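Note that this complex is displayed minus one protein chain, with the remaining chains in position.
Here the chain labels run A and B in written order, and each chain numbers its own residues starting at 1.
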Amino acid sequence: MSLRKAEKNQQTQADEKWSVSEGTWISSVCSMCYGGCSIKVKVVDGVVRKIEGNSDSPLGNGRLCAKGTSGIMTLYDPSRINYPLKRTNPEKGKGIDPGWERISWDEALDIIAEKMKKIHQDEPRKLFCMGTTTCASMMRNSVRSFTVSFGTPNFFSGGGGLHCGNGAHQVAGQTHASWSIVPDFDYCNYVIYFGASKGHAAGHAGNTNAQLSSDARSRGMKTVVVDPIGFQGAAAKATEWVPIIPGTDTALAIAMVNVLINELGIYDAEFLKYKTNASYLIGPDGKYVRDTASGKPLVWDANAEEPKAYDDPAGDLALEGSYEVQGVKCRPAFELLKEHVRKYTPEKAEEITKVPARTIRRIAREFGEAAQIGSKIVIDGHELPYRPVSTIYFRGAQGHKNSLYACIAIDMLNFVVGAADMPGGTLGFCPAGLGHPETNRPAFYPKAGLDGLLVTGIWMSPHTPYPIREPAQPRTMGLGEMFPFALSSPFMVSSDQEEMWEKIGLPYRPEMILDHGSNPIMSVGNDETVINSVKKIPFIVISELYLNEFTDFADIVLPDTCYLERLESAPNHPPILNHPAGMGRWGWPIRQPVIKPLYERRDFAEVLLELAKRIGISSNYFATLNLMQGIESPYRLEMEGDYTWEEVCDRQLKSHFGEEKGLEWFKKHGLISWPKKAEEVYWRAFTKARAPIYWEFILTAGEKVEPIAQKYGVDFVESYYRPLPEYNPCVSHEVKDPEFDLYGIYYRDIMHTNSFTMQNVWLDEASTRDAYIYYINLNTSTAARKGIKDGDWICLESVKGRKVWGKANLSEAIHPEVLAVAGCTGHWSKDQPIARAKGTFFNALLEIDYEHASPVNLNMDNCVKLKVYPSAPEDKGGVERA
Amino acid sequence: MQLIWKPQLAWNWKIACYLYLAGLGAGSYLVGYILKLANEPAVARSAMLISAPLVIIGTLFLIWDLGRPTRFLRALMRPIKSWIARGAWLLTCFTVVSMLNSVLTIWLFNVPEGNSVTILQSLGALLALGVAVYTGIMIGIMVSLPMWNTSILPVLFLVSAVSSGIGLVYILITANGETFPLAILEKMMLPHLGILIFEALIVYFYLANVAKSDPRDVHNLLKGKLAGVFWLGFISLGLILPLLLEALGTILDSGLKSYIIFLAGLSLLVGGFILRLVILLAGNLPPVVLGRR
Partner (left out) sequence: MPRWGMIIDLNRCVGCAGCQIACKAENCTPLGVTFSWLDSQEIGTYPNARRVAVPMICMHCEEPECEKICPAGATEKREDGIVTVNPDLCIGCKSCVVACPYGARYMYEKATTYFPSGRTPFEKLFDGRHSAGTVLKCDFCLHRIEEGLRRGLTPGKDREVTPACVINCMAKARYFGDLDDPESEVAQLNSRATVFPLKPECNTRPKVTYGGYLLKK
């Protein structure tokens, strides 16, 4: 009886701690992925008790995914790094214990600052900075600013970019003025996803998009998903799943454009004439025919029957025909497009993609018909074109050598039917904003630039995607100058980097890595190559949550704060990264520490301020922060000033929202929110900026790149530098050995972000229950052919002899020629006991070199041809199915 | 992915011991009761005497399996609704009656055979019948597990309990040849052959019946992970071997006979346990299947 009483007693006490009424809610912003959802965190006695979505914010509307809710276990994980650590074992290698020794912050900063000071005086470009896409806002607003102010162009976002979007982000910037694209879920009736999962996955406003996509599905929106795998993401929710051979989406998309404009004659002529460069006259050299005086591209005025500059208020612009202007025979770009796509018949596309020609024709027709070309809708008092169809692309379609053309071709469908940034169509993530009504800040708006083409109003890095960089002799580790369409470069860690640097005569070699949270050993390609590359760098400093495969090579490790212990004044800015598109409200929340950083963890933003001070580059840093964070007078950071991170944040907020609304106001209120306007969401209808459907500037860039490439003995591949998209095969498509008969791809599971969430104990528990995440997924019939049974250990072997092992999961919902693994599983660091030996490390199969990268934008090819056979590894690791 | 039939792991070998010992105890009491009616009071007394300790040991296994063993008395709380509670009552009552019987008829020899003892022993037999049947009901009522959810199980467990009880009596007799005349065996073997064949038929009928609605579990038992235990442990050791040995025993008339029957008894005991264990382990929670309305 006394036992029972004691229990009861305990229960009542506990009741007080976790009951609904106990504790305080603090508003902040999630960072378990780069989606940046607004959260409310309940704190009881200084302990985080619960994380929920913030229902006052349009960024998530009070809802949250598994990762967001599981942040508690990332905060309190005993495997977290809590003190600065110094390496004592000079020998570096996989599986070699660095011999960590705890040191003080002062000592750590002294060592780092001394080294950096030397590099800064000697050659700042020897500093190689890294950031993680998981903390995208932190990467842009702090780490990159620091990199720029230090004077080094060498920045790398782990595998980010190489995998997710050298093509996707750059093309979205050039055509939608934004980082990514998404269907206008509020109005869209028919959407085609190409290797994308917007609304069914993590990242880029994933949570809000899930709400919107579910609403759209309930409303009856049809979703066609082109993807090799059908067991997850958008494909699992699709009205129709169209399985495809990886890396061939371009052929399918061009064939659909062909069916629309040549077979069905469905296209939005008005849109093409005034919102794209379809009417620009193209000469026999493939370039714009320009007005001799002004240099402006010419169009043909069909009423006046004469050429005019593109921005002349002309009568009716010709899209077809053949003309002679200034003694040159020329045709409108659209005419060339029509001709160009003819060779991509659905039958030819079927050969490449294995999607039946019948299906291609049907989907193209359904898409064209659903576009309702000519229809209008009134929104917010504005009569706008109503185009309730959309096509979007993302990592799946663009994660190949042909990345650039894949995005161009898929997006072309939007432009042909006039659905780009129109109601119901395909929207960029919030590229236009007129600012808060009280301050008109922050304001940004896409505008017409060089040759009338679209220039972004705001961008993730200082250089806008258009006009592209002028090709030049490379002087950066990544050789970006030679590849003006690249956002990120494999040469930062590739197997042929030294060879390339030799060729171009790189005048320095990296001497130090300063990394915030990225783990390139797991997130780029095969670990052997990355390890060889980072091992050469004598001094590596990493600010991290956990010791991992990369910290094994570090000299100093700094204990980073996680997002619940961190301050950021602009976690959702610029909104092109993760602010929900479509009508609704704007939201600008702040990320604030909900508890004091535990142990000696320190916010890396503060560390950077301190380092800048010690190195003596504070004034540079403040200037860059002013620029990147949009801090205007009178709140600008003074060059000679000395600011804490709180003060920087305070000034940014006041600069945007007025004296009253500084950090204190935001800490209390969490966020500021105001309604969106139709001019912002459907900005394209309100601007004269045109999007390219004829990519003349790829052609001209190629002409400039070619001599540079030849000069340095780097391969120039002409078929990637044409003004209209072509299907170029991946390396894997050209493997002829019949033993290697399966395409290996990885996918991003909705439960995980990059590699770091694998250590979250709640997510791991959920993943262990999942039939797919920790398994190698392949089609039932394929497995039967190879004598593989469900749960069998199998080996994946690449043409280059790289091998990984895992357990098979047999699925009907995957292409029979494809095998898929959840990305970034298969950690091996003993410092991550939860993540260790769960799943299969797919990236180990990927080559990192120029051969496997796009010759135009350096995007890495993420598919690989594999031999698959039953085989058990020595170290089984792995998990048992729940 | 394949749909997963999740093995029930909540009840394991401890519950198998409980089911087995409760069944064996009840079975030996029943056999004793019948032997008494068949005018074999000495053997009958021993068989009845051993029943209560067996049931008590079985109950100890059950208590050991509880998450809160100190609360075991609460298992008696809800006999109106819960079969588990009814079972607890049955076991308690049987144990009390059986022990009372033992106390009266064995330690207090002076109590003469008479109406009161007969009534007590008959009541015990009725309760033993209840206990044996109950061990089948306890798992037979689980609508969650198709492998268990059948009204044949109580019958099967009853027959198996009697059979195991006979096995126990075989051992009692053959191990104490001086005390008990082997002639009793002659009375028992032929009927028991019938019981064994009947049991085999029930098992067949049971599996065929389950297979009709959910062949997967039966397949698992006959050809899957449990096949070895099932075929070797139950079918061979628990059915065929005693059948052969007893058949041999009926024909043979030599000194070997007692050994053969001893062996038969032993294999019956082992087989009885294996039967419970294998059925417990064969219980799988079927997956939710969409589209089934």
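Here, a contact is a pair of C-beta atoms (placed from the backbone, for glycine too) under 8 Å apart; a residue touches a chain by one contact, two chains touch by 3 or more.
Since the model is a prediction, treat every value here as computed from it, not as a measurement.
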{"item": "Among A:S214, A:T439 or A:N532, the residue in touch with the chain that has been omitted", "value": "A:S214"}
{"item": "Sole residue of A:I750, A:I776, A:I794 or A:A808 that reaches the chain not shown, by the stated touch rule", "value": "A:I750"}
{"item": "Contacting the left-out chain in the complete assembly, out of B:S116, B:S144 or B:N209", "value": "B:S144"}
{"item": "Contact set of chain B toward the excluded chain (per top definition)", "value": "1, 3, 6, 8, 10-11, 62, 65-68, 71-72, 74-78, 81-85, 88, 138-139, 141-145, 283, 285, 287-293"}
{"item": "Contacts of chain A with the absent chain, listed as residue ranges", "value": "4, 7-8, 10-11, 13-15, 17-21, 44-45, 47-53, 55, 60, 62-70, 72-73, 76-78, 199-201, 206-207, 210-211, 213-215, 217-218, 230-232, 235-241, 243, 750-751, 761-763, 765-766, 769-772, 779-781, 811-814, 816"}
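By definition in this document, only the chains that are shown with their structure count from here on.
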{"item": "Of all residues in chain A, those that touch chain B in their complex", "value": "3, 231, 771-772, 790, 809-811, 881"}
{"item": "List of chain B residues in touch with chain A within their complex", "value": "1-2, 4, 70"}
